[in-house]
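A single protein chain has been omitted from the complex, and every remaining protein chain is retained in its original position.
Our next item is chain A:
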Amino acid sequence: MQDVRDALYVGQRSDGTLTRRPMSPHLQVYRFRLSMFLSIANRAAGVAAAGGSALGLCWISAAAKGPKSFKKVQKVTGNPLGQMLMAGWALALVYHFVAGLRHLAWDSGYRFSKKEINEDGPVAVGVTVGTTLALVSGIVGVAICRSRKKAS
């Protein structure tokens, strides 16, 4: 089937010849708003969180496989590059979580006016950054303490 949008994109000039009507202006003509960034960021964070979860399966499957495989995964989780990846995963998960809670509130009819959405945007950013930093530093701290205890 042809794209149905074609039907309304083709118009006639006064001399009868066909012409394509202009498309509606897209992203570049709008002034940047935080809400539009947060909207697409939620989608991107969802995809990133899914990719990270797929990688996270390596951890549980290695634990199921045995100590040897688990050591390999620990090499990745101990590596700064792997830790950066995991921090990015945490950021994506936390933001998708926060934005998801906002969506659930909107779906229930709360905080959905333009004024409220603009008020909540910066709060969502703050909560996301704060929670991610607290989680990442907390987990890294606990892991370091535990491995030190084992070593001693």
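Quick note on the criterion: a contact is a pair of C-beta atoms (placed from the backbone, for glycine too) under 8 Å apart; a residue touches a chain by one contact, two chains touch by 3 or more; residues count from 1.
Everything that follows uses one rule, which is that contacts and distances are computed from a predicted model.
Note on the omitted subunit: UniProt lists it as "Succinate dehydrogenase hydrophobic membrane anchor subunit", one of the names in "Succinate dehydrogenase hydrophobic membrane anchor subunit", "ABC transport system permease protein", "Aspartate carbamoyltransferase" or "ATP phosphoribosyltransferase regulatory subunit". Here the missing chain is touched by one residue of A:Ser35, A:Ser61, A:Asn79 or A:Asn118, and it is A:Ser61.
Residues touching the missing chain, restricted to chain A, are 2-10, 18-20, 43, 46-47, 50, 53-54, 57, 60-67, 70-71, 93, 97, 100-101, 103-104, 107, 135, 138-140, 142-147, 150 (touch as defined at the top).
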